[in-house]
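I have a structure here, written as structure tokens, and I will follow up with some questions on it.
One chain of protein is taken out of this complex; the other chains stay put.
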Amino acid sequence: MSHYFAIALGCGSKNHDDNWLEVYYPDPTLNPDSRLIEVIREEIGYLGGNAAIELTYRQIQHLAREWRDAGYEHEASYAVAFQESQRPVVITVLETDAEPASTPEAYLKLHLLSHRLVKPNAITLAGIAPLLPTIAWTSEGAVDPDELGERQMLAQLEGRTLSVRSVDSFPQMADYIVPSGVHIADTARVRLGAYLGEGTTVMPTGFIDFNAGAQGPGIIEGRLAAGVFVDQGTNISDDPS
Amino acid sequence: MSHYFAIALGCGSKNHDDNWLEVYYPDPTLNPDSRLIEVIREEIGYLGGNAAIELTYRQIQHLAREWRDAGYEHEASYAVAFQESQRPVVITVLETDAEPASTPEAYLKLHLLSHRLVKPNAITLAGIAPLLPTIAWTSEGAVDPDELGERQMLAQLEGRTLSVRSVDSFPQMADYIVPSGVHIADTARVRLGAYLGEGTTVMPTGFIDFNAGAQGPGIIEGRLAAGVFVDQGTNISDDPS
Partner (left out) sequence: MSHYFAIALGCGSKNHDDNWLEVYYPDPTLNPDSRLIEVIREEIGYLGGNAAIELTYRQIQHLAREWRDAGYEHEASYAVAFQESQRPVVITVLETDAEPASTPEAYLKLHLLSHRLVKPNAITLAGIAPLLPTIAWTSEGAVDPDELGERQMLAQLEGRTLSVRSVDSFPQMADYIVPSGVHIADTARVRLGAYLGEGTTVMPTGFIDFNAGAQGPGIIEGRLAAGVFVDQGTNISDDPS
């Protein structure tokens, strides 16, 4: 029996002040085996509770080795891939489903929803808003808006196009995960933390907030605000819900 | 007199199983001269009927030579350009306007509409839906959704931004062709296979499906569903048609 709520290995962006802007987790795990954490506990300095721990290259190597030795081939393969990361790497361990306490924890909760591991309204998201910094989502990744002007000027002078798609505390889900069997006409309209069940089609007029979604199959032409989860076969037409 | 419906030289994307995802045709020809096909027939192994034939580098060279020798300078210049293609090259010959039978044939029909060579409702599009695979349209091109997760992880680890604009069986028209004399506020809202006549303006609330469009000039602020074609000077306001 698991004593942990969730665990995930991720990489992300930081601003010049070394604060996390956002974190990507390719393979979050709900209710992981306790041993998955226990074999690495000492090496990563995990003291229990909910924690996001930035890892050195050496520590990532250690994870890969320990997990493989303990028979967790799948997890080990991700750790091997993360040895090549050009960006800061973090392991986030949630012992309980408490209110998130950091940006990496907040992003893990959003990933759990979009990876279909939990349904809207099923996990604690209270207090998440201040943990999600406003970000300029650009063609060169997440940028702190305070650092955007200088980045834009350099790009313009070099003739590169640094385009900004949105300035928002929530990213587009599809830049992190596209779950199987869905259609999304305009990915700008589905936030990370949305739950799109198999067979969900989001039309150009649809919009799905975080902690909202559809069981699928179904067609979403209107707005699903946070907290709204629609049943199988429900088609939402172009009226605000 | 022509005995053929259409011909086009294109290049496109395939998934890991070697199936076509999409095909781009820069210069499709309606009712081509029969000789254009006859001079290359043997070399490309064309046996008549409707066919999409993938070409080797040698065969593309052959096309360029034969077409130039036969006086088709324009077509030959495209064949010369296609010798440099880094992507698979296909020649698609439609002897008749029969139902499309492959992804390259389906894409050629969509191109005929957006290149203004035929009008909505004027060609056979029955059976096209299953020939258009669902694709993740990304900043690095068309990706099979089943192959997206791994591509995204590698990009994230390398710090590249692989952004996904839509997950849809139809591409955006403007990534293939922008016909002359049009304005499109948001290209996400015009599908390949739309017909935008000279002087058409598509506002941010407009949407034009494949096999739909406007004679132009005119302003489109609402939705033109497949099969809808509006006359010159018609302005479509922001109500679903």
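Letters are used for the chains, namely A and B, taken in the order the chains are written, and counting of residues starts over at 1 for each.
Note that a residue touches a chain if its C-beta (ideal position, glycine included) is under 8 Å from a C-beta of that chain, and two chains touch if they have at least 3 such contacts.
What you see is a predicted model, and the numbers here were worked out from it, not measured in a lab.
*Asks:* Checking the contacts here: which visible chains does the omitted one touch?
*Replies:* Over the full assembly, the chain not pictured touches A, B.
*Asks:* Which candidate, B:Q61, B:S102, B:T134 or B:T187, sits in contact with the chain we can't see?
*Replies:* B:T187
*Asks:* Which residue, B:I91, B:I123, B:L157 or B:A174, contacts the hidden chain when the whole complex is considered?
*Replies:* Considering all chains, including the one not shown, the answer is B:A174.
*Asks:* For subunit B, which residues reach the chain that was dropped from this view?
*Replies:* 11, 24, 26, 81-82, 84-87, 138-141, 165, 172, 174-178, 180, 182-188, 204, 238
*Asks:* Tell me, which residues in subunit A touch the chain that this view leaves out?
*Replies:* Touch set of subunit A with respect to the missing chain: 134, 136, 139, 145-146, 148-149, 152-154, 156-159, 161-169, 188-189, 207, 240.
Just so it is clear, only the chains that are shown with their structure count from here on.
*Asks:* Taking the mean of the CA coordinates per chain, how far is subunit A from subunit B in Å?
*Replies:* 35
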